[in-house]
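Input: a single structure, listed below in structure tokens.
Only a single protein chain was left out; the remaining protein chains are all shown in position.
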């Protein structure tokens, strides 16, 4: 699994499309790609129908973004636990850094204020996850309020991405040393 | 998904077999079953070949046990992220209760001492997870050292089981409101 | 599995789209939704290429409609036997009500005249079935000719929907008490 | 799909094992194999744990037996609707022959007495169904009571097997002319 | 699996769409369809993003074309080995005819010049492969340079198509006589 940092880049929702990683960076491996920039999801790129129906804006002036793509399956059942697991990893890392984080499903909260946005889905060729964390936000929770500096934020991004890659690698290794179950 | 508390009962590894829930309690739903008792896994019931090769004992005088069974798929890829997600849920709950928990893969640690054992695998008919947490242990971490009383431990068991059921329910609901991805 | 009656509503083929149930009624479960109204399938919503090639009209002035959606798989192999099974259930119920029904694949016939229309397919997120039964039709078989009254027809709709939900539930229960096969 | 009549042969439950058709008759196609004989399922060959737990005998002095094997999938979700569809086909054929048949799940009843036994499951290589219909039985419903003669019974067996083969063939044809669903 | 020769016909990339075989020829079986004509793939029909990004033309004045469609799975993992196997079959047949062929992935080369083009992918309903071999080409390798006459070329097309059908048939037969693996 490849781990690619793209520096500054905005998220408009087109990055959730399958094969975006190949298109933008020629990546031909499963990947986690991350960058920092605004979040402003165009209506046509909304995946969650609840957002579309509510005509909600998904906006943040400054976020760190993670885009995960897996090609081993197109099973919707699989991408959701992977998404929740990713969110748990972020939660664990931020907890160690002293933030008072609560995870609810695919959302993170600090002091009952939402810190993050996330979506997961599949196409006929791949599974993808987007996860964004507010660095600066007027109404929602953000990392700045937690007094994380810019270089700490970049460091945080590397750490999160590496943790997910290691978790997936660890799972793949477990797969290869466990025998099937007996049946009563 | 059914949530069943069995009180006191020992774990010898036979409970990881598929259809154990039906056999023991007539359960015909996906389920999480939990109980408290010793852990002493017989060699024939070891699923992790690393344990079998090392001829390791998987023993605890007092544990709380969770047995999860899903019938929606027999994909090994799916049961492992579900297992990791379950372990994260336990970690989150224990953190809120004041324990200084670190999760590494499917293990929990307190002060660098292992608190838990876990295994996940599939048969031709179902996927299963076992997760056990030491209540009392001489060498490893345990809940008693964290000053959790018996009634708090029973309460903890209910809380963990309900959280997992809610997480799976939440995932199933997300599945049903997300459109497929576009492709670049 | 949810069972939802929508009263009077026309069918134009858009209802076969995945996630229609969520969009129209916020349903986040597998579901069977049923209503009564005209059937007039727009060319763009035709799923069966035979109809598209033949430029056939799929029209009825008065039908009862059933829309089934499952999210447990996107396997085409699975939705077709489910469709046939649904048609068999309808056939069984109408037979008990005294109609002289013959099922051929996904069609029902009374006196060699077609009583029903049906389609089944999948998207990347769900499987769906549409089944419509003529209440009034000039050329084809219809329920009116069988002297079913309006209230009997509404009762019939409830009965069909509940039977399918029970059948799926019964299958899910069987899944959870059968061990895998031996191999010679 | 191959359709093979084996004449007289008893059923002891070993015939439900995967690859039995190859072993007994060199069959290398999906198949429905049928024969007439006693039914006496050995405990070790019981697939339904309810029968095993209840220590029930599955016995009939004279039955017609159908053994179906598919290799296109090992998905439990798929073999059960196929089983129910097969039972519906049998029900339809017997109804036309004048029997007053009621299907409940995978069972057929005449005058509230059970006429049939059935099981379905999968191994790592195939899916299988067994379906048996009493020709003679003291306590349960049987075909003799319905005044079907021996030659009619053999004819019935051919008819049922052919109907199932045609139904599967019809499904496979439908698969190849239906486009995927749109998503709302 | 059906084997259909369409004579002269040009390839513009639209033939790679799922259900093209049904649309053009009413085919309701898995199929290999072959014909001879130009190759000029329209930008909108390009499946390989590398070609799209490079804005490459996929052009040949005279090619033999093979279009394969399978409906047994929509697994991307499955269609690629099938594609490579098909290319190996073509390579084997051309080697016997005296050509000095080298296969690299899904490409064939003669004297380091590319002889062929190929693509494989899936939709929500089927898997497809296109494979084209230059009969005449100015820059690339072609069959004419290998002194194959027109009637030999038509004969070659039949031979390739039949070999693939036989290979798939042989695989399906092997499936039905091999027991599952033990596990250490």
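Just a few scattered comments:
Per-chain residue numbering starts at 1, and chain names A, B, C, D and E are given in the order in which the chains are listed.
Basically, a residue touches a chain if its C-beta (ideal position, glycine included) is under 8 Å from a C-beta of that chain, and two chains touch if they have at least 3 such contacts.
The model shown is predicted, which means the values in this text are computed figures rather than measured ones.
Looking at the complex as a whole, the chain kept out of the display touches A, B, D, E.
Annotation: of A:24, A:125 or A:163, A:125 touches the absent chain (contact as defined above). When the whole complex is considered, the residue among E:9, E:97 or E:179 that touches the unshown chain is E:179.
Residue-wise, the contact with the chain that is not shown comes from E:119, picked out of E:63, E:99 or E:119.
Counting over the whole complex, subunit B has residues 49, 53, 74, 76, 121-124, 183-184 touching the chain that is not drawn. Residues touching the missing chain, restricted to subunit A, are 18-19, 21-22, 27-29, 71-72, 123-126, 172-173, 175-181 (touch as defined at the top).
Of the residues in subunit D, those that touch the hidden partner chain are 19, 22-23, 71, 74, 124-125, 179-180.
In this section, only the chains that are shown with their structure count from here on.
The chain with its CA mean position farthest from that of subunit B is E. Among the remaining chains, the Cα-based centre furthest from that of subunit A is the centre of D.
Mean C-alpha positions place subunit C and subunit D at a centre distance of 25 Å. The distance from the centre of subunit D to the centre of subunit E, each centre being the mean of the chain's C-alpha atoms, comes to 40 Å. Multi-chain contact residues, meaning those touching two or more other chains, occur in subunit B at positions 18-19, 22-23, 49, 71-72, 123-126, 175, 177-181, 184.
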